[in-house]
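A single protein chain has been omitted from the complex, and every remaining protein chain is retained in its original position.
A and B are the chain letters, set down in written order, and residue numbers restart from 1 in every chain.
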Amino acid sequence: MALLELKDLNVAFEIPDGEVHAVTKLSFSIDAGDALAIVGESGSGKTQTMMAVMNLLAENGSASGKALFKGEDLMQMNAADLNKRRGKEIAMIFQDPMTSLNPYLRIEQQMIEVVMHHQGLTRAEARAHAIEMLRAVRIPDPERRIRQYPHEYSGGMRQRVMVAMGLLCEPDLLIADEPTTALDVTVQAQISQLMTELRAKSNTAIILITHDLGVVAGLCDRVLVMYAGEAVECGTVEQIFYQPKHPYTKGLLKSVPRLDQPDDSGLEAIPGNPPNLLLLPEGCRFRERCPSAHDACRDTPPMQLDGQGHAWRCFLGPTDE
Amino acid sequence: MTQDSGMLKHTLRRLLGLLPTLLMLITVTFFMMRMAPGGPFDSEKLLPAEIEANLNAKYHLDEPLLRQYFRYMGQIAVLDFGPSFQYKDWSVNELIAQSYPVSLTVGGLAMLLAFVLGTTLGIAAALRQNTRVDYSLMGIAMLGISVPNFVIAPILILLLAVYAGWLPAGGWDWGIASMVLPVVTLALPVTAYIARLTRGSMIEVLHSNFIRTARAKGLPESVVIRRHALKPAILPVISFMGPATAGLISGSVVIERIFSLPGLGSYFVTGALNRDYTLVMGVVIFYGVLIILLNFLVDLIYAWLNPKIRYDEKY
Partner (left out) sequence: MTKSTDSPVIDPFEAALGVHADKGRSPWEDAWHRLLKNRAAVYSAFIMGTIILLVLLGPLVVSWESDFTDWDFTSSPPSFSSGHWLGTDAVGRDILVRTLEGGRISLLVGLVATLVSLIIGVGYGAIAGYFGGTADRIMMRIVDIIYALPFLFFVILLMMVFERNIVLIFVAIGAVNWLDMARIVRGQTLSIKNMEFVEAARSCGVAPWGIIQRHIIPNLMGVVIVYVTLTIPQIILVESFLSFLGLGVQEPMSSWGALVSDGAQDMESAPWTLIVPAVFLTVTLYCFNYIGDGLRDALDPKDRL
C-alpha cells in the first residue's frame, strides 16, 4: 500500500471574479521511504495540492477527491483524527521561512510543543530532544540559540529550524515546500544534504516541491511535473531528465542552468504565460505555448503510459520529437 | 548585554522623552487660558475697580504674562497649584485631592471593563467570522461607537433608575450601586472600539503563516489560538490603550456632569467657564501627568510583550 495516494484531487478558490481552478484531477502516490519531487512553474498548484492534503487551505478554498494516507482518507477525517497525524506522521515545511515561525515565541517553545503534544514528553525531555535536533541541522550552540526568538535567526537558520521542527517526531512523510528557494547556494546545498541524510537515517518519505529542477536530481527518485493545476508528466528522475516526453518538461529542462555549459548558452525560459485559472481553455492546457501543438491538441490529451512507470499527458507518442 | 538591561535603557529613555510632552502641555494650556477674553473676577459684576485691582495684584495677575508663567512654573515645580480663584477657601491641591479618587475609580473600572469585555467580544466575533454571531456583535459594537455617552446615559437612567428603580440616578457614595451606571456608560464606546480592533487583528493574525505552521503541527485549534494567536492579536489593543485613556478622560467630563459625580471633570468645566486659571491648570496638569504615565506603562507592556522591541534595544 502506498503511504500517500491522491485520487482525482481538485482544489478551487472562490474569488469575486469567479472560481480559480488551482488543481484539477490530480492523482499520484508515494511509497514509504521514497522521495518525490513536484516541479512546475510558479502558480502551477504545487503548494495548494499539499495544503489540501494537510487541510490547510485558505478559507475561500475547497478541495474534493481523495487523499489516502496509510489507506485512510485525510479529506474525510475529523479535526481530532487529523491532528493526530499532522505534525506527527506528516510534517510540512513551508515555503516562506521568514514568516512561518511565530515571532512572539521562543524557538524552544515552538519546537517542544510538537513533541510534548504528540509524544507526551516532559518539558525537559522535549527540550533535550529539540536541542539534539537543532544540532542535527547544524545550528551552532543550540543550547543558547534555542532560547532565542525567530528574528534573531537568519533566513537560512530559520529554514533549518523549520526542517528540524518537521523532523522532531520522525514523521513518515515530510512535505518540503521550496525549502531552499530564497537561500544562497551554499545553504541550499547544505539543506539538501541534510534532508538526504535524515531520509537515510529515519526512512522518512519526502515530497519536495520546487520550481527548480536543479535541486531535484540529488535528492529524489521520482518527479511529478505540474502545469496549470494538472499533472503533465511523471517518472523516475532518469526518465524525466534523459527521456522527457512532454513538451513542457522539455521546456523546463532547457531552462535549468547547467554546470557543464557556459553561462546562459542553453538557458531559455518557456515563452508565454500559463493560462488563466479562472477560464481554462478546452483541450491541452499547454497548447498556446507548445512548439509541437497541432490540431488534435484542441481535444483533451490522454495520459499515456509506457509500462515502466513513466506517464505523460500529451498526444505525442513515446518516440515523437 | 542582557535583555533586562536593554529593557531598563528603553524605560529610561522613554521616561526622559516624556518631560518635553509635559512641558508643552503646561505651556499651551497656560497661554490658552490667558488668551481667553475675560478674567476670573468678571462674574462678580459689582466688584469695585479698586478691589478688583487688589485681587489681581494678590494673585499676581497684574504682572507681565511671561513673568506669571515663570512664577507658575516655579510653583508647580514644588507641586503647589496655588489657591482656586473661584472656590475662595480652597487650594487647588485640596480640590484635586478631594476629587481625583472618584474620577480615577470610575475611569479605572471603565478601562478594565472595556479591555476585558472588548477583547473577549472581539475574539469571539473573529472566531466566528462572517456568521450571524459575528455580524450581530459587530452591529452592536458599531452602535456602541455611534451612540454618544450622553445619549446612552439618560436612557439608562430612565430605564434602570427612574422606571425600574434598581440603581440610583446619580450621586456618589462609594457604593457599588452608585458606580454601575457611570462605569458602564463610560466604558461602552471604548469597549465597542476595542472589540472591533481585536476582531480585526485576530482575523489578520489567524491568516498569518505562523498560525498555519502551528496548525500543521497538529495542535488543537484552542491551543493554536491561546498560545500562538492571542498575544499578537492583543498587541494593537495594548497600543490603543494610550489614546483610549485620553478618550476616557474626555468622556468622564460628560459622565461626571450627567451623574453628578464629584470628580475632576466637573471642576474642569466649571473652572473653564469661570476662568479659574489655577483650577483649570491644576486639572490639566494632573491629567497630563496621569496620561503620560499611563502611556509610558502601555509602552512598557508593549515592549515586554513584543520580543522584537526588547531585542532591538539591546544594541
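The rule we apply is simple: a contact is a pair of C-beta atoms (placed from the backbone, for glycine too) under 8 Å apart; a residue touches a chain by one contact, two chains touch by 3 or more.
As the structure is a computational prediction, the values presented were derived from the model and not from experiment.
Trainee: Tell me which of B:I145, B:V223, B:I238 or B:L305 is the one touching the absent chain.
Mentor: The one listed residue touching the chain not shown is B:I145.
Trainee: Would you mind spotting which of A:G218, A:G272 or A:G309 touches the chain that isn't drawn?
Mentor: Of the listed residues, the one touching the omitted chain is A:G272.
Trainee: Tell me which of B:L61, B:V284 or B:A303 is the one touching the absent chain.
Mentor: Touches the omitted chain: B:V284.
Trainee: Mind pulling the chain B residues that touch the left-out chain?
Mentor: Answer for chain B: residues 20-21, 24-25, 29, 32-33, 35-37, 142-143, 145-148, 150-151, 153-155, 157-158, 162, 196-197, 200, 242-243, 245-247, 249-250, 253-254, 257-258, 268-269, 272-273, 275, 280, 284, 287-288, 291-292, 295 touch the chain left out.
What we mean here is this: only the chains that are shown with their structure count from here on.
Trainee: Nearest whole angstrom, what separates the Cα centre of chain A from the Cα centre of chain B?
Mentor: Distance between chain centres, rounded to whole Å: 53 Å.
Trainee: Per the contact definition, I'd like the list of chain B residues that touch chain A in the complex.
Mentor: Answer in residue numbers: 207-210, 212-221, 223, 227-228, 231-232, 305-308, 311.
Trainee: Mind pulling up the chain A residues that touch chain B in the complex?
Mentor: Answer in residue numbers: 54, 56, 58, 79-80, 82-88, 91-92, 94, 96, 99-106, 109, 113-114, 117-118, 149, 151-152, 162, 165.
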